[in-house]
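Omission of a single protein chain aside, the complex is shown with its protein chains in their original locations.
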Amino acid sequence: MSKKIHPLDIKKGMTAADLIREYGKGAFGSGTIAEAAGLYTEMLTGGCTVFLGLAGALVPAGLGKMVADLIRDGMVHVVVSTGANVTHDLIEAFGGSHFKGIVENDSQLREKGLDRIYDAYIEDESFVLFENKIKEVFHTVEGDVSVSDLMREIGRHLESPYSFIRQAFLEKVPVFVPAFTDSILGLHTFLYAQEHSLTVDHVRDIGKMVELTSAGHKAGAIFLGGGVPKNFIFQAMLLSPRTFEYALQITTDRPEYGGLSGATLEEAISWGKVSKNSRLCTCYCDATIAFPLIVAGVRDNLQK
Amino acid sequence: MSKKIHPLDIKKGMTAADLIREYGKGAFGSGTIAEAAGLYTEMLTGGCTVFLGLAGALVPAGLGKMVADLIRDGMVHVVVSTGANVTHDLIEAFGGSHFKGIVENDSQLREKGLDRIYDAYIEDESFVLFENKIKEVFHTVEGDVSVSDLMREIGRHLESPYSFIRQAFLEKVPVFVPAFTDSILGLHTFLYAQEHSLTVDHVRDIGKMVELTSAGHKAGAIFLGGGVPKNFIFQAMLLSPRTFEYALQITTDRPEYGGLSGATLEEAISWGKVSKNSRLCTCYCDATIAFPLIVAGVRDNLQK
Amino acid sequence: MSKKIHPLDIKKGMTAADLIREYGKGAFGSGTIAEAAGLYTEMLTGGCTVFLGLAGALVPAGLGKMVADLIRDGMVHVVVSTGANVTHDLIEAFGGSHFKGIVENDSQLREKGLDRIYDAYIEDESFVLFENKIKEVFHTVEGDVSVSDLMREIGRHLESPYSFIRQAFLEKVPVFVPAFTDSILGLHTFLYAQEHSLTVDHVRDIGKMVELTSAGHKAGAIFLGGGVPKNFIFQAMLLSPRTFEYALQITTDRPEYGGLSGATLEEAISWGKVSKNSRLCTCYCDATIAFPLIVAGVRDNLQK
Partner (left out) sequence: MSKKIHPLDIKKGMTAADLIREYGKGAFGSGTIAEAAGLYTEMLTGGCTVFLGLAGALVPAGLGKMVADLIRDGMVHVVVSTGANVTHDLIEAFGGSHFKGIVENDSQLREKGLDRIYDAYIEDESFVLFENKIKEVFHTVEGDVSVSDLMREIGRHLESPYSFIRQAFLEKVPVFVPAFTDSILGLHTFLYAQEHSLTVDHVRDIGKMVELTSAGHKAGAIFLGGGVPKNFIFQAMLLSPRTFEYALQITTDRPEYGGLSGATLEEAISWGKVSKNSRLCTCYCDATIAFPLIVAGVRDNLQK
């Protein structure tokens, strides 16, 4: 297993694959980037079902299209997201935008009707647009649906090539949102349901997840951040005869505070969520930095 | 506003209140501990409705009773929790336990049927116990309930003085679990619902939260960790005519990665979730270290 | 080794020792606080030579007197500090002060001649005061001295009971400052040496450190933050026939980035800096929060 560390050789004109080859020579975070790209490549060449967990404001940061493209190209097969990422994906699909370049303080932003997400922001009007558009979609759904059914029906109404919700609809990739009510999409579902017959069944999706994790293929998990998506993906294995054989997480949380977001992937072995012989890689990094680089490298590897 | 920093004087025989007085002289984290204790004290003497968000494995770490006691003594009025904290609270209330003192690796733990949570663990058998007991409770509920209704009904069946779910029932403190399906409690609800008529309505609780945040009293929020509880508490203000006037968070996340867990409380001003003149305090610390100390100080302040 | 986790019982009127007893029941950071207090108590009752490493702006934060008192009471026997902590200790001893309560931005602070250290600040004038006073001390020293000699000579001229440099002089506790030139004290030494015969020998202190670590007593290390003090304390063991038998670090750094500040104490076993059977404890926490609490608990334990 022991391997000499060769110095990274960084030159002009390198492709992502070249870069990652150099990262692979090094230790610490550098080495894990290369390991992560290798692991993801192996998941895909080995025919894994890839479960992707999305936590943190990835869509406002600009990563939504990258997820959509992974779905389009058969590189992600199941998505579990926070409600916020879905909400912001839909806002962009409905014509709204996110911005950066903040010079005001938070009180000034409030006066201007701008809502801050660290160094990004969104206008109040985008939420008004969202409200109007999502109501139209709700009209076409109604009845009693699971969260993932609702995601599919919403996706059917979208046209933006950047939306991962639309792309998931097109590719029949299920999107789960276990904390659906914890989002602005959830708030509008509540408001709509006050006056219309729309019931969103949360529990039903557990069965669907268990089915997916129990299917014949090897299972691999990729977690961008932790949160509910990480736990929801992992816990499905508690009701499944199988376990994950690959897991890759990109997180900035740490194990010592005891939360699941920062837990090592090895911990999941003790729970029987991943197998003892699984291939695991944790990259301690801002996902908006690490994941695009890894994806570019994997795309080079697969010529996709 | 400017204030001289006096050196902390740490001696034998100090009470929590003495200690916090000394912390208050200092800068960095030290000063925020005192500020946090002052803020919480002020929330209570000022008649605030206190919303407590519980994220991270606080109950396995041993903090469940502390939450129960805060509820008992009228120091917390609304709880929003992860499903995991509820699950582990119930396991202990049903007679199960958490342990520490791990010497095995994760594969060895799996063979012994032990499930690790950083430096704590729980036996597989505790989950079997949980399954049997929770089914009995489900029998008495059935029908169509909101998550907070279900929490109340579960609390009615408990006897442990350490359980915050039981104490919340006794004190009529609502407990919300927005990502309810993302937990072992959620899994068993799913399994039970396959064969019995139990429907858990997630959306209904949004209305209840909005009601609580719209009531006449001043509102204050305390977040242990971030996650879904933080967002769910804050987002209720988007449908409310009011805003939070106090907010205190104890977190180890950081703002720069863009996730809500690490977001500054000031960011919530831009969204209109907290008022411009609100009193805000963020303590960057493991909640299992900071919160017991703060609570001890507040109890000294209030002689409670 | 396995131990049941009992819920923490937090009540009014608790002393630091009571609190720490409760922390000891819990997991995660909570448990490490109790472990740390136990370890430090054991170092002292077992007759250890205690090496204290001081990194981070602990003196500006108000922790200088606490260190001075530990020296006075025989609870610390060797100090290794950053140059900044020494500089700020001397500034206070010379009559300067640190402040908190900043409302200006950094450009405004510059215009007012205020120098910020996170939420604390110091006036430019304090550095003028420092310059004048330290020159007077330099006049009495001159010649060729080691850094620790210089620290002792400076301590001889101080009167403040809050200064750890003075207290170290009184108790004959050596103070090492390996990165002495990396501080405002260093800058003034340079300026003074331009016109006077003052030579500060850095290398000589290595011999003194090796002597101290090679002495007959058991050795224990306490690190507040990492940085140069941590490495300087540990590396002395590479030239010593002994190893540390106790080590306690309070840090917010993490191992995965590869720096020594965040390295686990276990890593030092591989280097032969701590013994295989050493007692080690890492508390991942802001030292301005964790250390005063631990010290209060140890003082209660020892009735000191």
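Order of writing sets the labels: A, B and C. Residues in every chain begin at 1.
Here is the rule we go by: a contact is a pair of C-beta atoms (placed from the backbone, for glycine too) under 8 Å apart; a residue touches a chain by one contact, two chains touch by 3 or more.
What you see is a predicted model, and the numbers here were worked out from it, not measured in a lab.
Contact with the chain not shown here comes from a single listed residue; of A:G31, A:G113, A:G207 or A:G272, that residue is A:G31. The hidden chain makes contact, of the residues C:F232, C:Y246 or C:F291, with C:F232. By the touch criterion stated above, the residues of chain B touching the omitted chain are 27-29, 254, 256-258, 284.
The chain not displayed touches chain A at residues 1-16, 19, 22-23, 25-31, 33, 57, 60-66, 69, 92, 97-103, 117-120, 162, 284-286, 288-290, 292-293, 295-296, 299-300, 302-304. Listed by residue number, the positions of chain C touching the unshown chain are 55-57, 60-61, 84, 105-107, 109-110, 114-121, 178-184, 186-187, 189-191, 193-194, 199-207, 225, 227-228, 231-232, 235, 238-239, 252-261, 263, 266-272, 276, 286-288.
Definition applied: only the chains that are shown with their structure count from here on.
Of all chains, the one whose mean C-alpha position sits at the greatest distance from that of chain C is A.
With centres taken as mean Cα positions, chain C sits 35 Å from chain B. Shown for chain A are the residues in touch with two or more other chains, namely 254, 256-258.
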